[in-house]
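Worksheet: the structure to be examined is printed underneath.
Just one protein chain is left out here, and the rest sit where they should.
Let's look at subunit A:
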């Protein structure tokens, strides 16, 4: 494993990858490496939790292995599975051979399908393992995951125990659709990801959209901060604000072209209810207040 980076270095490298971190997040990432514990990121949808894992993989120059959770996710889809079709073919093809030989053959590495969790512990260099939306998986899976995260070894009955060649950097994300178990929470370090503050959001826009005018980026960031305080069914996240800003690149001021702003709102407000609630006057007022 490479030597752990300190907080400043992480902040610098994150910035170099185009991810604009807040200081506390850099601290959390430094700590996660130092203590060798998984990091649980919680926050609203669209605040950039998944982006954090991608950026972390980039600063370490390693692979990102992602496990997307869903209801009903089980070991076969998350850890490993035998390639049954090939096994059946092999049995047919070797009919008449010594049964022991055939068995040893079909339960060998060549017939093993690696799923994300197994892949993550068998890498040469420690990868970043992103377990996305853990709250969507069932509680039984959570318990199984806990076991894996504490010893980093997997037992495959036909093959034996596989111990991690390198301990991955584990990041879990949750949208809080379900309460996670206390055991999992205690196992993990925790960071709550909030919508970015206006100055940070402006920096994100500038980093991602180099063509954008600095004053406009600041204005859009302030506008977003005000918009998120309105009573919306679906609060726009960072991805939405990037789309919104991208469609306005070229302007110097939001007040310059109210029609363009109104058209660009489709990138931000995605339910009919929200569109109805924010009448043009309301938008005009928010724009005026953000100038």
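Convention: a contact is a pair of C-beta atoms (placed from the backbone, for glycine too) under 8 Å apart; a residue touches a chain by one contact, two chains touch by 3 or more; residues count from 1.
Just so it is clear, contacts and distances are computed from a predicted model.
One chain of the assembly is not displayed; among "Multiple sugar transport system ATP-binding protein", "ABC transporter, permease", "Beta-ketoacyl synthase-like N-terminal domain-containing protein" or "VWA domain-containing protein", its UniProt protein name is "VWA domain-containing protein". For the chain left out of this panel, the touching residue among A:20, A:65, A:79 or A:188 is A:188.
Shown as candidates are A:31, A:77, A:207 or A:246; the residue that touches the absent chain is A:31.
Residue A:23 is the one among A:23, A:229, A:262 or A:275 that touches the chain not shown.
In the full complex, subunit A contacts the hidden chain through residues 1, 3-4, 6-8, 23-24, 27-28, 30-31, 34-37, 39-40, 42, 71-72, 76, 81-82, 84-85, 87-88, 91, 138-139, 175-179, 182, 185-186, 188-192, 231, 233-234.
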